[in-house]
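Selected chains from the complex are presented in situ; the others are not included.
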Amino acid sequence: MPRPSGRDAQTLRPVEIIRPFTKYAEGSVLIACGDTRVLCTASIEDKVPPFLKGQGRGWVTAEYGMLPRSTQERMPREAAKGKIGGRTHEIQRLIGRSLRAAVDLEALGERTVWIDCDVLQADGGTRTASITGACIALADALQGLLQRGVLTHNPWRHWVAAVSVGIREDEAILDLDYAEDSTAEVDMNVVMTDDGRFVEVQGTAEGAAFSAAQMADMLLLARRGIDRLIARQKSEFPHWP
Amino acid sequence: MPRPSGRDAQTLRPVEIIRPFTKYAEGSVLIACGDTRVLCTASIEDKVPPFLKGQGRGWVTAEYGMLPRSTQERMPREAAKGKIGGRTHEIQRLIGRSLRAAVDLEALGERTVWIDCDVLQADGGTRTASITGACIALADALQGLLQRGVLTHNPWRHWVAAVSVGIREDEAILDLDYAEDSTAEVDMNVVMTDDGRFVEVQGTAEGAAFSAAQMADMLLLARRGIDRLIARQKSEFPHWP
Amino acid sequence: MPRPSGRDAQTLRPVEIIRPFTKYAEGSVLIACGDTRVLCTASIEDKVPPFLKGQGRGWVTAEYGMLPRSTQERMPREAAKGKIGGRTHEIQRLIGRSLRAAVDLEALGERTVWIDCDVLQADGGTRTASITGACIALADALQGLLQRGVLTHNPWRHWVAAVSVGIREDEAILDLDYAEDSTAEVDMNVVMTDDGRFVEVQGTAEGAAFSAAQMADMLLLARRGIDRLIARQKSEFPHWP
């Protein structure tokens, strides 16, 4: 059975990067993975949260939102509901943890990078597109600190990118769009570094549980997809290590 | 004294319209007025709020938000603060009232149009750009209803557009950007229809109060600016009445 | 067509002032405009909000509420709902801005005047009655600072008063009560100083938009009404400049 999009099991959706997309943020990236489009910004703040004060280390934290009509049906605005839902919480914690793997927080010094990922259009994989795009915005923000001489050497540790994989009709597939995501038996989000190590693995069986063999297949696919995404990230920063 | 932007007192900033900007909404418009950029969507819902139920009339309502890094300093997200601030409330009520003047609510039938205006980049005049852009998104949404035969004749009454005017060094100026907005003595938002009538006039003296003559100057400037904005709106819909 | 109240188009409702109405506040005024009755208090606090700290300037801010049974139908309490609605936000911002035009904030020094306007009975025009009454409470509070020697000269700049005007059956009318307010085609709130300048103009077309000529008529009526209201304010402070 072909995938709804006609892609084969191992093919990523086309990725586009517009950078900078807006003019104020220290880093501002519009990433499109197929029809999923996320605006990722990185903002530098010259202080750290209370629990880190006085330790000489920096912090990276993330917030995530979806515009009300980024989806097929209009979603109520979380600001209007007066609270952030469980899914949003989960995603913004995931993005924050993932991007902290990209930077040497000691070398960053006592400053916070605020990552904002706002979904303009959602067609599956918004959290993984957010991580992949925000990593570029983060790099732009750090480059700014280097260029202004605020930092004297680059605190960069790793490029970090993310992709979803899943099981559909017993076959592992890469980079699910919404049509696939809502019917796949298994949905797994994988975040990896440029040296092929895992930062996060979050796999969920929606219908039937999955076997160890299926897990191995999915991790392999994820690895291939992430390698290509990281190549794309690096092409934006040709002179970086 | 020249304006910071070099524009003369009576010149609008360049206006750009991208339409559709996203794929799900019944109407989706990215409007740029200079460096101010707002994504305006119109979503159709086949029911009305409780206070209108059973009266055969429709409703148009609006919500407004700013992305955290649409501004020079990152603003905390209203969803994270758990409530919508006074300024946001004021603006979304203004947008809703303004767009209700564009449509014959009886002819719309028992359905609601949800207008969402999300500011991607803010350089003054976000509320007026929202109204001008959202009016086009609204027209798109209605056109869809006409094309699908849900409506048999067009409930359109007026094109509605908005602009800010102000007093700067005792002179009336048109379409203030952020640098002017934050230093002007008077700030007035004017919403008008295509037959040159007022829908809303909201003038505020931040420093010194303003005279009746200054008020007349500002209203005249606003009229000229809005005429040009409405011409721009109409050019998107050449076959509409 | 006569007005429901029998008043002619240019007549204000009777105004009554009770002062002081309660004993703790530095200024405490009960203002009645016809059947609309608002308790306005002014409270002095010896500090300013964070954004003004260390600048040597003072601040005037306002809060507004309606008692649950100030209206024909009992309204739910905003405290019970756990949030302040859009209309309340809009009104308290309007009151605050209006009263800041009455005082030289530099001369006030680093202190805040809190204005509280609580509607005991509502028959239209609660926001304009709030402004007119609160201006007297503010004067009382300043007089107290002068009498106690905290201020050595009076930071008063202008008496500020407000009134509503509207269009009813194509005629401009002054000082709408609830029966008129809910049926008028246009509703405009005007705030002016004692030298005949505008502080705020907020006009809204509920049904049909209004013409420039109608606007001019309304502003003229408003001017006449406010002149009388300011005369009433001044009569309470015969020895003030």
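The letters A, B and C name the chains in turn, as written, and every chain counts its residues from 1.
The rule is simple: a contact is a pair of C-beta atoms (placed from the backbone, for glycine too) under 8 Å apart; a residue touches a chain by one contact, two chains touch by 3 or more.
On a predicted model such as this, the values are computed, not experimentally measured, just so you know.
With 3 copies placed here, how many are in the full complex?
6
Just so we're on the same page, only the chains that are shown with their structure count from here on.
Counting only chain pairs that touch, give me the topology of the graph as line, ring, star, complete or other.
line
Can you tell me which chain lies farthest from chain B, using the average of the Cα atoms as each chain's centre?
Farthest by centroid: A.
Return the chain label for which the distance between chain Cα mean and whole-protein Cα mean is smallest.
When every chain is reduced to its C-alpha mean, the one closest to the whole-protein mean is B.
Suppose each chain is reduced to the average of its Cα coordinates; what separation in Å results between chain B and chain C?
28
Report the inter-chain centroid distance for chain A and chain C in whole angstrom, where each centroid is the mean of the CA atoms.
51
List the centre-to-centre spacing of chain A and chain B in whole Å, with centres computed as mean CA coordinates.
Chain centres of chain A and chain B, defined by C-alpha means, are spaced 33 Å apart.
Would you mind listing the residues of chain A that make contact with two or more other chains?
Residues 82 of chain A touch two or more partner chains.
Can you tell me which positions in chain B touch chain C when the two form their complex?
Interface residues on chain B, with respect to chain C: 83, 85-87, 89-90, 92-93, 97, 101, 158, 188, 192-193, 195-206, 208-212, 215, 219, 223.
Give every residue of chain A touching chain B within the complex, in rising order.
Residues 22-25, 28, 35, 37, 39, 41, 43, 45, 63, 65, 67-72, 74, 77-80, 82-84, 88, 114, 116, 118, 120-121.
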